[in-house]
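Only one protein chain is missing from this complex, and each of the others stays in its spot.
As written, the chain order gives the labels A, B and C, with residue 1 at the start of each chain.
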């Protein structure tokens, strides 16, 4: 079937081939490097938790100690499980405490010692992987029992900064119709090279992503899901300096979706590109195992760039995110590729252009759930106009069969959402769904009309841009400001010092387990 | 061309034939009766104006005097112009004053006196008709010079009760984008069997329709139209006990559109059915001459009846309004047939059903401008929900090519519009037009889909109902509550005492002139 | 109960006091406009207030949207609740009460008064069809309903009440511009007084979406029903007022 837009399959194939070509060198880099956060993830899978008196997680203390003494070229697993044999009766946290006090001498074990450490590490990490597997089965079981809501899933954000305010708001959102609740992180968390610990009450414009907060919210949503007879999905944010670890914690605490983009941290948080690409691969391997749906962040480009001018950059980025995702083991149904309704409402035919963009993405990625983001940039203080714009966004979402609809707030231009903003937003999409949910079936863009023309144009521009990216390399393209008109040189940004090339004999029990399974 | 709904032309023809059959006896009645208001219209065309100390118009005084003395079976023209010959130097107002003081003895002139009176009356009424003709030409000239806005025309209401508050609001509305301004009448005016005089400042929920108010508003809209380079149309309300006179005043003061329905007064104001049918015919003859577009009131049925259950009654009434209109000399482009977006938004697929209704009417009456009314009944106190509902109404209006869109107010469920409500409403439709004005071209209801199915069903129900109406007669159908689930017996309601059967030799110079022209 | 009795408006955090306000000022959109809006917001108690939207409407008016925090407290203990002082009865109970205590049919005469032509609300209470799934008063076997429709003058209504020996007069008023509903209600009360003189006049019940249900004394009527009234509430009230308290 040709689809409503009559896209040329040859052009689509060419676009995918170019994306694979552009991604290849970066994939190779990711396969041959590790990062401090990947190594910490190994320990987290093996059960490390908690923090020292300065609130620095033990995972960080232990990895830093290994790094200081023997480097990370071989990974942390071998030196640490080797040390555990030499410090009988001590668990990972105990070892971390000792190491921090300078009481552990790490080494790269060889021969039988190496084998012994390898086996112990593997067994320890397997425990974590099994817990992830159990969570995945548990999710499937609950969905089977409670039933899965019809697509598009309605996605709502809570962002009070205080997990204990978030919980009632999240439950209220679910009761009012949300299928997915996302807890926005505190600004700045993505630049922390550690994951805070415990239940937190003091975030700015969001709540810290911590294992305990994950657990509390998971339990709260399970409760309300039971009450409502509907599985409520929990979402958080991986992208950032701790992408691998947060992905790991998400698997351990049965989160269902994670914001995880191969370039978001680079463009929007000025995280080093190499660090990001290496981290994203590991994090996606964990997501793949956990059955988590990732959400990518192309929507963000349209907040700094113009949504018409930069429409093709969204498509290019989606093709790259798809490529990196599949390479890491994600299935197509796990690719919640992002895009957004951000065209200036003052321009003529804006709705037709939005339909073109949304339908193009729908047809390019037929199996992906697609995360569709509401207008933000052109939301001002006129809350009535905002409510209307959100309604048309909802309509386009239904007409083009998006999988995940992030609910727009009429007060987007003003403040983080009030309880009532969210309730009104749900009424908004509820009305559109009931009244016009099936309008898309009667929508057939004319062969030579605005919509078809625009979709073809965007795809052509995407192919052209991909050709340039292949030519100059992805890292150069990023450095030149290709995405979100933000320039990020390959050696700039935060976190490059956490990147380490694999040495001969590098070994990571987590990667080994995750890759073996495929 | 078959249209989007694939209506069967044979069914459409049958519906029209049935409407003509149902209308025929009523048309015959209208041709053979007069009313006090028709007779007063003759005097108004001849230039009578003003009122006595009790604010009763001289037109009423004079017609009542004739009626008391000689009856109206011959019309008022002959006895009055006869009397004028016998009271030299006295004009119509003077005669009315004398008659009220009991100083005039009317008679039915015969022979040469009759001929003389006839000629004088004709000459006097011709003056009024010429003024109407001049106004029509003036309208054409202004439109040619200033340009006519593209359809749909945006129709806005002012309703402060005070003509001097109405004027700035109307001008503001035009500046903000209104193509048509309607001045709602004070509640209760339609039950007055006279037209108040002068500029008025004290209406309830509307402003009295008076010749002076018409004149003031006309001038104000001409001013703002010049400023804007766009002809702004002025609308008022004819239906009511004084339908013929208000239609006449509208022609004399260059109004452009008039609410004029063959049954509205019956159903919604409890005016006698015979009176209404007789009055509507004359009033439409005047509108035809004046080049005024009428707006019918089928939308109102959906405020007392359910918009889904009663959809076919709207179509039946439109066919009747069309039939009566054409019979009275209106051209198809003058038939602003009314309908509305009043389906309960809580029911599934409500937008699809609205599209079906609106498109059905569009295809049934391809040359009529169609007046599309916004949601009112399901507008509550949630102004955000209301704003959204209005937006979807606007969208349907554009998608189905309506000619005249009455702008919905988010505060419909609360109060008569604030200035800001109107401004927001115009922003609402402005956005829909700019963003989605061309969506209709890509809308093709599926052959077996909800929309097509619903449209066929409504048309079939309309034909069925028309068959019943033909069988039992239109007056009986009305008495049985067919329209707006309101029962109105043929002898009930207000104003029957103002109806008079033509006697032998009945003569009305206005009808004679208006009918001669065709 | 240890529920708090004093609360503040809630935006997204307990106690934040956030409210939204919009209004038009009859001033041009110029340098002063925002300051003028802030002044009004301040007088309403918003501090800090944030003008988030300013729109000039023609040369002489400006529309504003303002968000802000109010310090006002809402004391729930001070809220006067319009408690129904009578039990809500089923149709059966209503009929039974009338039969056993009034021993004849209860007669109501209903109308929309004055120039107001809105009948949907009145019909919702009177017609069999009813409202919100409840049948109207016509459905009650022991109630005789005279529905005069709309546009009825106060003297016409009073005369009919006399001739029908009405136990209760029910009036509906929907148009409220220039307080039309209040004036028309006064006219009804006066007309009934002159029709009945010192004789015991029927119960006067008024209804409509913009009436304040606590205003009966001000309006000199027996009962006021506001928006969302259901026929059963009215029937139960009539039984309570006219057929004594049920056992």
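Note that contacts are C-beta pairs under 8 Å (C-beta built on N, C-alpha and C of every residue); 3 or more make two chains touch, one makes a residue touch a chain.
What you see is a predicted model; the values in this text were computed from it and never measured.
*Asks:* Relative to the complete complex, which of the depicted chains are touched by the chain excluded from display?
*Replies:* Across all of the complex, the chain we cannot see touches A, B, C.
*Asks:* Using the touch definition up top, pick the residue from C:39, C:100 or C:163 that touches the left-out chain.
*Replies:* Of the listed residues, the one touching the omitted chain is C:39.
*Asks:* From the listed residues C:25, C:102, C:146 or C:241, report the one that touches the chain absent from this view.
*Replies:* Of the listed residues, the one touching the omitted chain is C:25.
*Asks:* Please give every residue of chain C in contact with the chain that is not shown.
*Replies:* Residues of chain C in contact with the hidden chain: 7-11, 14, 18-27, 31-32, 35-36, 39-40, 43-45, 48, 50, 61, 70, 72, 74-76, 78-83, 210, 212.
*Asks:* For chain A, which positions touch the chain that isn't shown here?
*Replies:* Within chain A, the residues touching the omitted chain are 161, 168, 171-172, 175-176, 186-188, 191, 204-205, 268-270, 303-304, 415-416, 418-420, 423-424, 486.
*Asks:* Would you write out the residues of chain B that touch the absent chain, in ascending order?
*Replies:* 160, 162, 165, 169, 380-383, 411, 413-419
Just so it is clear, only the chains that are shown with their structure count from here on.
*Asks:* With chain centres defined as C-alpha means, what is the inter-centre distance between chain B and chain C in Å?
*Replies:* 33
*Asks:* Counting in whole Å, what is the centre-to-centre distance of chain A and chain C, each centre being its mean C-alpha position?
*Replies:* Taking the mean C-alpha position of each chain, the two centres sit 53 Å apart.
*Asks:* How many angstrom between the C-alpha centroids of chain B and chain A?
*Replies:* Going by mean C-alpha positions, chain A sits 61 Å from chain B.
*Asks:* Using the touch rule from the top of the page, what residues of chain C touch 2 or more other chains?
*Replies:* 55
*Asks:* Which residue numbers or ranges of chain B touch two or more of the other chains?
*Replies:* 424
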